[in-house]
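Removed from the display is one protein chain of the complex; every other protein chain stays in position.
Our next item is subunit A:
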Amino acid sequence: MTKIKMASVSELYDVTWEEMRDKLRKWREENYRNSEQIVDVGEELINEHASKLGDDIWIIYEQVMIAALDCSRDDLALSCLQELKRQFPDSHRVKRLVGMRLEALERYEDANKLYDSILQDDPTNTAARKRKIAILKAQGKSTEAIRELNEYLEQFVGDLEAWHELSELYINEHDYAKAAFCLEELMMTNPHNHLYCEQYAEVKYTQGGLENLELSRKYFAQALKLNNRNMRALFGLYMSASHIAASPKVSAKVKKDNVKYAAWAATQINRAYQLAGRGTKEAKYSVKAVEEMLESMQIAMS
């Protein structure tokens, strides 16, 4: 299939090179994995505007190289890598990128050897340790990955990204209690982060049982307090309160309270859908569907 020459990004979207550079920075800072877009924008920036980028170019090479690996663009990955190797010949940071390329080619043994050599030189190099754990994950060795990550966290207790990764690994293994523990660590150090609260609530809910449901309801409520537009927290509050109210084991007072919470949540959900649906014809069904769903759940609950 012959490739039609595509219009450049700047032509298609009518953006300047500065805007492209700023977009790349935003994606970098917020850790987005929109690799195809990064490759599109980054490749053009590098090819057409390298001279204007100044020292930014090195971090852009790194970002584009990693995105290129995601898109199987080994040609692009190699050329970025070559520029970086030339500029930073003895850098561990660049060596890690060499390792990542080996991983992308599934040459895990070679990649591990490379990371081990970095760690011999610098045992505190967290990046190399994390890549080794990523390799375990890629190979499906979840138990080992979890063990290594736990060991890592004993040394680097403040690494939030690692705690979050560990919570996900535990969730995938259905070890919800340990996942909850990880999220508790995250909530302790980031009490204003509504996402951690909400995820913790979801884990508790999944664990099940009355006590966990009540805890989940409290944390869904807390997440809402921190961000009143978190729809997951709102739905979660509704679901947990409804289940508690429907449980035969609760006292009349608890039942009454939870019916109230659920009713409040239902109104908020309806309102959110009304707001979202304004102006779109298709969204009307969605408002109706939500109303009906909430009604049918009320019936099941009473």
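Please note the rule applied: a residue touches a chain if its C-beta (ideal position, glycine included) is under 8 Å from a C-beta of that chain, and two chains touch if they have at least 3 such contacts; residues count from 1.
Basically, contacts and distances are computed from a predicted model.
Looking at the choices "Proteasome subunit beta", "Cytosolic iron-sulfur assembly component 2B", "S-adenosyl-L-methionine-dependent methyltransferase" or "ER membrane protein complex subunit 8", the name in the UniProt record of the chain not drawn here is "ER membrane protein complex subunit 8".
When the missing chain is restored to the complex, the residue among A:44, A:70 or A:184 that touches it is A:70.
The hidden chain makes contact, of the residues A:48, A:74, A:110 or A:168, with A:168.
Where subunit A meets the chain that is not shown, the touching residues are 33, 36, 70, 138, 140, 168, 171-172, 174, 201-203, 205-206, 208, 216, 231-232, 235-236, 239-240, 272-273, 275-277, 280, 282-283, 285-286, 288-290, 292-293, 296-297.
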